[in-house]
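Complex shown without one protein chain; remaining protein chains in place.
Letters A and B name the chains as they come in the text, with residue numbers starting at 1 for each one.
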Amino acid sequence: MAANNKFENTSIDVKEMIAKNKQGKSLSSLTEKLIPVVLFLFAIITVFTTVGIVMTLLFETIEFFKLVPIWDFFTGTVLKPMSQNPEFGVLPLLNGTIISSAIAMLVAGPIGLMAAIYLSEYASDRVRRVLKPMLEILAGIPTIVYGFFAFTFVTPLIRSIWPDVAATNILSPGIVMGIMIIPMIASLSEDAMSSVPNAMREGALGLGATKLETTFKVVIPAALSGIIASFVLGISRAIGETMIVTIASGSSKNFTFDITQSMQTMTAYIVEVSGGEAAAGTTIYYSLYAVAMTLFVFTLLMNLLARYVSRKFREEY
Amino acid sequence: MSLLTVKENIGMVNNSNTDMASLVQANKNIVFDTKDLNLWYGETHALKDINLKINEKEVTAIIGPSGCGKSTYLKTLNRMVELVPTVRTTGEITYKGQSILDKSFKVENLRTRVGMVFQKPNPFPKSIYDNIAYGPRIHGIRNKKILDEIVEKSLRGAYIWDEVKDRLKENAYGLSGGQQQRLCIARTLAIEPDVILMDEPTSALDPKSTLKIEDLVQELKKDYSIIIVTHNMQQAARISDRTAFFLNGEVVEFDVTDTIFTKPTDNRTEDYISGRFG
Partner (left out) sequence: MKYLNAEQVTKRMDGRIAKNNILKVLFLLATLFGLIVLAILIYRVVVDSIGWIDWNFLTGRQSTDAERAGIMGALLGTLWMMLVVAPVTLILGIGTAIYLELYAKKGRLQSIIQTNIANLAGVPSIVYGILGLTIFVRAMEMGNIILAGGLTLSLLILPIVIVAAQEAIRAVPGFLSEASYGMGATKWQTIKNVILPAALPGMLTGAILALSRAIGETAPLTVIGIPALIIPFPEGIFDKFTALPMQIYYWTIDSSLVAEYANLAAGTIIVLLILLFVLNSAAIFIRNKFQQRF
């Protein structure tokens, strides 16, 4: 290597320049201290959001229960907010929410799980790489589009087979909600099943079990917590889903179990009531918050349950 | 500096508190003086009563088996070790007479004077030019002409200028591993530190690139004090003036490299060097 040294015949002294720059550094050390404070304020906005949600719901719900006894609200089967003698029983809404979610899960549960089994246990890498992004497209379709689809395609289709079904009914949006939730259940369950180590599968396959038997006797039991969590999250999603039921199930507040008829969910009620007319301070206006509070608590419990299940029963491989 | 003068300056420091080394070394400037350094990662006692005096404009090698604390010690010298949140130290290290472990000593100033080259080449995903200009820029040098000059000078200093001068605007990740490591050395040179710490700088490189870096180290010691951690004993023997042997977080022996490799005083050093463990 050449022995010439480039550092001696140089015109600039970096060392000195840096030392000089260091002297006027009070501004940048202020930045250094200020940045984390500003970022902390940003981060705390998410906490304020939660506090904001809980506070608004809580205060107005309390106002509501001053006007309508809490017992009447939770046990009333009659909901007539607009009538001369209004009644505010939440059971018709709870009923609509539970029935539509149940229909959705009857669709999404089995189909989503089967799809997860196929993707995790049967599909080749190449097939999986094609199918998974396509399922993600399904998950990315806005719910308003599903609502349109339920109202203008699925309902007429059902009615052509089963004429008793009303033009607005809970069955059609329930099914479409299920289709919407399939990718979520498929993807989360597949994650759970894929993380079961291959050694466990090989144990069963090595004894002569078929893939199917291995899946049901080894993989699914091992991944059960993740699968259950995906179902719970699916239910939570169905409970909170708004536009599909609002469009396709109408606004009948009947307390009925007939899935061919129109029913209103909690979410659809919120859309109907908040749609401008209810003036602040009226009982109807406050009922909005009581229903929203009920909805919020329901979904929060579901989400906490999902997290608890997947944490508590997580298999340590 | 010839090998002869090194031999005249034979020094010996080990943790049995032989303090004659400081007497023998008196005619050399000491860049780092470590006194009774202890370091813990959480509950793990990683460095135990380290006492070392490191000379200016020499190559000091630190050898020892994996997990002996040699990298930890190196990273204590520019306080990079503080990036591990659970780290705790006692004792003192002075850099040119200033106590650096003290929290009031600004760590950024220390690292500006004490540069570091890492085990794995770690250029930024930026152009070659921007990699070199990174240090000067963060230290407030923005003049384009000056930056151009610094970039050329640093790349020449790391003997990589001829290989990259036509593609300064290209991403550094297009370079080979050996070139990347020399680029990282050039990047360190750009802010003209006094000391360069090297943490196994050739462990990820092929033999040819390794030799280039070793030659470079020999050139650099004219202007810089270099402390190099290596688990390649031939490398330590080839390029260093002094060698410290670390074992289980302690300094077993610190001496002129020739002495360490030809007539070590401690049996454990001899065992390690002759390949009986590690």
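One rule holds in what follows: a contact is a pair of C-beta atoms (placed from the backbone, for glycine too) under 8 Å apart; a residue touches a chain by one contact, two chains touch by 3 or more.
Just so it is clear, the model here is predicted, and its values are computed rather than measured.
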Selected from A:Pro36, A:Pro163 or A:Gly206 as touching the chain missing from the view: A:Pro36
Among A:Leu79, A:Ile99, A:Met263 or A:Ala292, the residue in touch with the chain that has been omitted: A:Ala292
Those residues of chain B which, in the complete complex, touch the missing chain: 78, 80, 83, 85, 108-113, 115-116, 118, 120, 122-126, 134-135, 137-139, 173, 184, 187-188, 191
Residues belonging to chain A that touch the chain removed from view: 28, 31-32, 35-36, 38-40, 42-47, 49-50, 52-53, 56-57, 60, 110-112, 114-115, 117-119, 122-123, 131, 134-135, 137-138, 140-149, 151-153, 167, 179, 182-183, 186, 208, 210-213, 233, 236, 239-243, 246-247, 267, 270-271, 274-276, 280, 288-289, 292, 295-296, 299-300, 302-304, 307
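By our rule, only the chains that are shown with their structure count from here on.
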Chain A-touching residues of chain B, taken from the complex the two chains share: 109, 112, 136, 139-141, 146, 149-150, 153, 156-157, 159, 190-192, 215-216, 218-219, 222-223
Chain A residues within the chain B interface of the complex: 1, 3, 5-7, 10-12, 14-15, 17-18, 21-22
